[in-house]
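One chain of protein is taken out of this complex; the other chains stay put.
Letters A and B name the chains as they come in the text, with residue numbers starting at 1 for each one.
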């Protein structure tokens, strides 16, 4: 602000109109902008994010409403007319678009219906793993000492079990392998990664000055954990969860491929890939389409995770 | 002369090994950073020079561009996002900005060395101090391991690290903050450069250790007749060791003066404000003078004089015209050697 005694007309012009009361602390810049909001604005401008988000939206639609995308029945085969029929790539969204398999079933329909199980397993495992692993990691990181030692040793034990091998052993015990069973088995073996990430993030955050400030105000443990620590420790967890969603889908397909996932009465890209193996030289289309869908899905989640990581990385701010 | 605006005639480059005369001449240097939010104009036309055996203190707050200028001189700016759209950096008369990378690399370390604020992060934690010191000799001079180690011990002795022989194989974390800063100094000194740039060398140290390190630096500078650019925000540290001072604000030099002159009679309202706003150790004052407002946002530097929104003397001209750095004279017009001020009202500021 200029010296009041020297106010002139020209100065009034030069002065930008200040709507708000000007105080000695000076002006802050711009509109309210939260860190999450900033990250979101940043994400929207990343092509990587836009592409992966579009893919994921389509995949979720496919999983939720497969009927919108095809009216062919993925289960009824017509051996007489369609045995291993080659794809008709011009017939968009038609039953014969991707051709037929050796049981005369529409591959397009099977790919569409297979999405539901893959997405459901991916999402389900991620939600369980994030909730349980996140909780364990948070408690171990925050309380430290004995609880940390105990929980960390348990995490180490689980970490020592090879993920796929463990899942095969567990699933082998079940004859009726529904989606819930598969989700449960994968989550049971997969929560340790999130727990570790969360523990590390919480340990870093709990020493922050603002946590100290909240304690000095007399804040209780719940408020400190959920108001101050969790929102600030969440970023790396979100990144890991997004990326591992893709790997859970791979795991489900692998298990189905090996015959330990979804059975023949259900749909899975993995079991379709397994079926295709018999004759891939002559009929590559039976492999290419389910495998391609699987790859695109996994890629979409991993790309999303990468984009989110870059947007949330505080070092780039 | 400090006011290089006026010294268009650059002294002819001296022969390479001679340690005297004009070392560095920064002319109309501009540096900007292209970021998501816009163009950050960090340095907007800086001119300064250093002679052999001279200490130039560059004084400024965060965001004044004092460190960015130094990084540009050293050629360690991240480019992109950094960009030097304009300016010259003459080392012994040769423009470093026009040199090839190879030529610049030869000057860096050998002719110009830098000391950083944070000694711990500037040293490699997995290599012993002796190895890191010796690296200079192995790479630049092609000495053997053994010779390099002997040289390292000699250097550590020179910067007065006790028991250098026993400690040469220790790792950085085994030294205290003051000792680590000495190691940094030893490293900068290793190849006996002509010019040392010290960026806040004592800011991270305790007061009693600060004094030791500053003394050492001043002593070594005299001994080797080096030029020294001391970058700092601390008016106290500057007063101790500098010959001349350049005060920076929003990427420009707003005042230059020999050290005694600056403190006695500041010729820029910003300098005066800074001097008035620090409490004194030897007397208890009443309310402190405070410069109002905030340091400028480099994304949108105020038009005219960048200091105008905070300046008690600002008038219309300050909001429209950028004041050039002009020589400051006595009231009767007598020349004041080395003094300059970038204020439309420098006469009123210095002469009352």
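In this text, a residue touches a chain if its C-beta (ideal position, glycine included) is under 8 Å from a C-beta of that chain, and two chains touch if they have at least 3 such contacts.
The definition used in the following text is that contacts and distances are computed from a predicted model.
Visitor: Just by its UniProt name, which of "Urease accessory protein UreG", "Insulin-cleaving metalloproteinase outer membrane protein", "histidine kinase" or "Dipeptide ABC transporter ATP-binding protein" is the chain not shown in this complex?
Guide: The record names the chain that does not appear here as "Dipeptide ABC transporter ATP-binding protein".
Visitor: Quick one: say which of B:84, B:259, B:301 or B:326 touches the chain that got left out.
Guide: From the options B:84, B:259, B:301 or B:326, the contact with the absent chain belongs to B:259.
Visitor: I'm checking contacts with the chain that's been left out. Which of A:179, A:219, A:238 or A:280 qualifies?
Guide: Counting the whole complex, the residue in contact with the absent chain is A:219.
Visitor: Which one touches the absent chain: B:122, B:212 or B:329?
Guide: Missing-chain contact among the listed residues: B:212.
Visitor: Considering the complete complex, identify which of A:53, A:181 or A:208 is in touch with the unshown chain.
Guide: Touches the omitted chain: A:208.
Visitor: Can you list where subunit A touches the absent chain?
Guide: 20-30, 32-36, 149, 208-210, 212-220, 223, 227-228, 231-232, 317
Visitor: Considering the whole complex rather than only what is displayed, give the residues of subunit B touching the chain that is not shown.
Guide: Contacting residues on subunit B, toward the hidden partner: 61-62, 176-179, 206-212, 214-215, 233-240, 259-260, 263-264, 273-275, 277-282, 284-285, 287-292, 294-295, 310.
What we mean here is this: only the chains that are shown with their structure count from here on.
Visitor: Starting from the mean Cα coordinates of subunit A and subunit B, work out the distance between those two points in Å.
Guide: Once rounded, the distance between the two centres reads 49 Å.
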